[in-house]
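Take this structure first; my questions come after.
Only a portion of the chains appears, each positioned as in the full assembly.
Going in written order, the chains are labelled A, B and C, and every chain counts its residues from 1.
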Amino acid sequence: MSDLVTFGETMLRLSPPHGERLERTRTLDVQAGGAESNVAVAAARLGVDAVWLSKLPDSSLGRRVVSELRSHGVRTGIVWDDPAESRIGTYYLEPGTEPRGTDVIYDRADAAVTTTVPEELPLGAIRNSDVFYTSGITPALSETLAATTERVLAAAQDGESTTTVFDLNYRSKLWSPAEAREEFESLFPAIDVLVAAERDVRSVLEREGDAPELARGLADDFGFETVVVTRGENGSVALNEGQVFEQDVYRAETVDAIGTGDAFVGGFLAKRLHGGGVGEALEYGSAAASLKRTINGDLAVISPEEVDAVVEHEAGGISR
Amino acid sequence: MSDLVTFGETMLRLSPPHGERLERTRTLDVQAGGAESNVAVAAARLGVDAVWLSKLPDSSLGRRVVSELRSHGVRTGIVWDDPAESRIGTYYLEPGTEPRGTDVIYDRADAAVTTTVPEELPLGAIRNSDVFYTSGITPALSETLAATTERVLAAAQDGESTTTVFDLNYRSKLWSPAEAREEFESLFPAIDVLVAAERDVRSVLEREGDAPELARGLADDFGFETVVVTRGENGSVALNEGQVFEQDVYRAETVDAIGTGDAFVGGFLAKRLHGGGVGEALEYGSAAASLKRTINGDLAVISPEEVDAVVEHEAGGISR
Amino acid sequence: MSDLVTFGETMLRLSPPHGERLERTRTLDVQAGGAESNVAVAAARLGVDAVWLSKLPDSSLGRRVVSELRSHGVRTGIVWDDPAESRIGTYYLEPGTEPRGTDVIYDRADAAVTTTVPEELPLGAIRNSDVFYTSGITPALSETLAATTERVLAAAQDGESTTTVFDLNYRSKLWSPAEAREEFESLFPAIDVLVAAERDVRSVLEREGDAPELARGLADDFGFETVVVTRGENGSVALNEGQVFEQDVYRAETVDAIGTGDAFVGGFLAKRLHGGGVGEALEYGSAAASLKRTINGDLAVISPEEVDAVVEHEAGGISR
């Protein structure tokens, strides 16, 4: 039995040093990155018993991912695939500098995870978890995964006390808004807590209004227990049992923006699992997200004490 | 036949890592840098068939420069000098951080290029080019080069449809303003397009007035087809056939400022060579310059798509 | 018109620093690597006008490969593929240290090059070349490429004075010996010069005897003008018009063994193109190969002077 189970793809993230371009770099930094493992890492580091489920080639590259996640205290449930027959997804990230945009090149087609069928997954463990989390990336990766996502969400729904959490995470490089919308809406009935970027709610789910209105509309139409709308620099809004919570972002100097949203979700879930209310969880998630921004890589290498310090505005300075 | 031919010195640029000082550094980053090859690289990357002419020692260091320039698509026409008898210019660059200024130490005296005589250069190729470019650094390097510059500009003038472009690039470590002025004014009759920093027009050419007045005065006195006055943070101004064009700079976070002016010229010429008007070319050059600022090294490692995105204010954000 | 045209796949080669393992590394060194471009680079550096043909995604990763090859003087003829629809092959290389073997993980399935059809290639340029080279890797990559290989070899055969050169380069991770044998034997009639590792001749072509016997058997059965059998530490043997040439390896301290065979072929072809006999070419190729071993990466970053010094046993020592 675990507090949090997540399921999804984790890729090798390959990025050149600061100020260097992919076209010309001689070295790439390597890290593990993927929405569902990012959430698991953030939550595990904040005291949650977290498990990440996936499929990986049984190679040094697959083991690398597991090794990195385990180092943060995440437990892993891996379907090991024949390395001669499968690959690991990768993505190349060249961080932007104004006015040069960030360049992301996905090379994730046909990754091992895309063939995962429900029979390979520990559905019992999912059913026994307090929270099951996956994101809109997972069903976008393959038809097989779309079907599997449906099945594991159903399994989680079967759990007596399992809350299902879903982050839209719309990726335009994977599918069209229309395809995504259709898939998302078919999954929504199995979801208790929806997290979505305001811009995705507008462009993918084709809804209008301000953030609280968007949340209310979604909750009304699909019966979500909680809807969290993230608004980038403008903070976040949550609707829970009719009540609206608003949260500003904490000021941060951004070293690496990738994974900020996942740190937010990991922090939010950690606070909720530890008994916090939705407002507290928004605050905690925002603080976790602001800390993530100061750290290289997808992963929120943070501690509960640090998140508390941000929430209590005690951060900064040098203690010696 | 080529679109653009440039002639000038390229040095090895040696600089310590960020936050480290020359006095104490254990490693130096090495790159090729020189106004004329910087312009050729920027133009070549933006779709121009560009050739850089120079003289280098026939050693691994000379080959290094050619190798780096070729990697950006520049073609090279090199006079290879006996490595036992010649050297390559170098410069040490310690980037500043407020309030500490940037430290540039030139070690370029007696570089191979300073002995280049016109007979060593492919004057026919210069005559057949659409644009021939050199800068005020070249005649400053040696008396031989001053004479050679005169000759190659004359050859370019002989070309039926060759436009000669000259960037003042006044360097106080190479000569006095009075020396430079005398030399520049003797070269001006052979020049069609003059590019000059406003501050150099004032202090070296000893002219007064605002930027458009400076441009008009120069055009009137020397018969330039086009005069471009660059004004640092204040943008640039061009005068072409009596018409004035003004251009703001694009906001940029500066990773490395060296080479910004050369990226501007490379972008300007690329747009002109592709048929753009002077106003468009100013815009395109400014966008190229702003992108250069985000990249380590003298060279503008940029693409046409990126320049277009800046011009169209579409840059920034992460597409994934 | 060019001296040498090669056609094949070039991958990004990703490898951890010395003494570090893929499973745990935080950085990967990146270089371009592929048999056909390795041969082109070695030959170009040794004075041959060499062109490499391939298909790549039109992304910073595709440009990276071209940029690196161009820096060595290779000209490139690239079919640029839509980056949203295609990928670049990669391979992960963890060099071994006795008794730990070298770990190679290919991630090259469905690379852009695998869809190359003859219509996309400059068949005229192939016909006009002095030597056309490809290796047994190319037809192994896809059925499309197998057909294309056949067609380009036929085109080369049509060239009035084009010699076709083929290196078996059997890769057990791509196909079985039986599949390879069938394909190879169908290509052999179009090939003038065959290069093959002794071990592949035995296990893939299922032939027996010592190296000269293997060469003779192949020449007799398929009508090759020249057969070169490489024997690892035991040197190489060539059969040309009935005459046998034997060559020892030059002693070398191995920094990186990958690409040694390609440097051998590049050196062999350079000497042949410059009018050398088969014996001289074996010697020159062996020297190029021994130098390659001292350099990190797939590419033979060498000069004609260095190869000559090895051949003349003048290498070593410090000249100052």
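Structure notes:
FYI, a contact is a pair of C-beta atoms (placed from the backbone, for glycine too) under 8 Å apart; a residue touches a chain by one contact, two chains touch by 3 or more.
Computed from a predicted structure; not experimentally measured.
The complete homomeric complex described by this structure file contains 6 copies, of which 3 appear in the displayed model.
Assume only the chains that are shown with their structure count from here on.
Taking the mean Cα position of each chain as its centre, A sits at the greatest distance from chain B.
For the pair chain B and chain C, the distance between C-alpha centroids works out to 40 Å. If each chain is reduced to the centroid of its CA atoms, chain A and chain B end up 47 Å from each other.
Here the spacing of chain A and chain C, counted between their Cα centres, is 44 Å.
The multi-chain contact residues of chain B, meaning those touching 2 or more other chains, are 71.
The residues of chain A lying in touch with chain B in their complex are 18-21, 23-24, 96-102, 104, 106, 171-173, 257-258. Residues of chain A touching chain C in their complex: 14, 21-31, 59-61, 63-64, 67, 83-84, 87-88, 90, 92, 94, 103, 105, 107, 109-110, 173.
Residue ranges on chain B touching chain C, taken from their complex, read 67-68, 70-73.
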